[in-house]
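I have placed the structure first, in the form of structure tokens, so that the comments after it can refer back to it.
With one protein chain removed, the remaining protein chains of the complex are shown where they sit.
Our next item is chain A:
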Amino acid sequence: MDTQSYLPVQPGVGMEENFLSLDDILLSHDRLPIRTECSFPRLGFLEKSSDTQDIAEGTKMELPLWLSKGLYERKRRVVSVELPKVYRQGWRTVFNADPNVVDLHKMGPYYYSLGSQMLHFDSPENPDIAQTLLQTFIGRFRRTMDSSQNAYNEDTSALVERLDCLEKGLFRSGQSGLNGFQSWEKGQATQLTASSLVLNYRKRKITDVQP
């Protein structure tokens, strides 16, 4: 069994993010297409395409998710967030037809998490988005399960290449179950091995400790 010196915090997946999850931090840097609803004085340096000092009202630009979430308010309209392409009607039809053919790593790689985050922004399409996310997950589940439980001792990069980050996590836990069982069956589990913590432990050098 893999032992690690720390326990990685799982991504929040739903509407709430996990503050300490590395995946969610990376996710919050995904860019969203937005449209400004009022002018932003003296922030023109953020908008690389024009040389003006201010960002005018009605400018279309891209902002990271964390900033869009902060600026978005229902009552005072500062920015309006547009849906990224993968969550729009056209792609939703594709996902509903056959979720297995889509390369979610290229589309995402945080397809599910970003989709859930999109629900923060009021949009009439929100229920459809949530439904599509769920259906996509269910539709792709069988393949993730079968590939993770059958690929023993082989190169899995081809299998995980089209998976979303969330599904990759699932794939890993499936593999840990399979590997654990296989090594038990072969009798490798009875051999004592050094803990990975000890193997990775390095002696601190005196120069590192002293200022």
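Convention: a residue touches a chain if its C-beta (ideal position, glycine included) is under 8 Å from a C-beta of that chain, and two chains touch if they have at least 3 such contacts; residues count from 1.
Definition applied: contacts and distances are computed from a predicted model.
> Considering only the chain that is not displayed, what protein name does its UniProt record carry among "Cytosolic iron-sulfur assembly component 1", "TP53-regulated inhibitor of apoptosis 1", "DNA replication complex GINS protein PSF2" or "Ubiquitin thioesterase"?
Spelling it out: the chain absent from the display is recorded in UniProt as "DNA replication complex GINS protein PSF2".
> Extract the touching residues of chain A with respect to the undisplayed chain.
Listed in rising order, the touching residues are 1, 9, 12-16, 18, 20, 112, 116, 119, 126-127, 130-131, 133-134, 137-139, 141-142, 144-146, 148-149, 166, 169-170, 173-174, 176-178, 180-181, 183-185, 187, 189-190.
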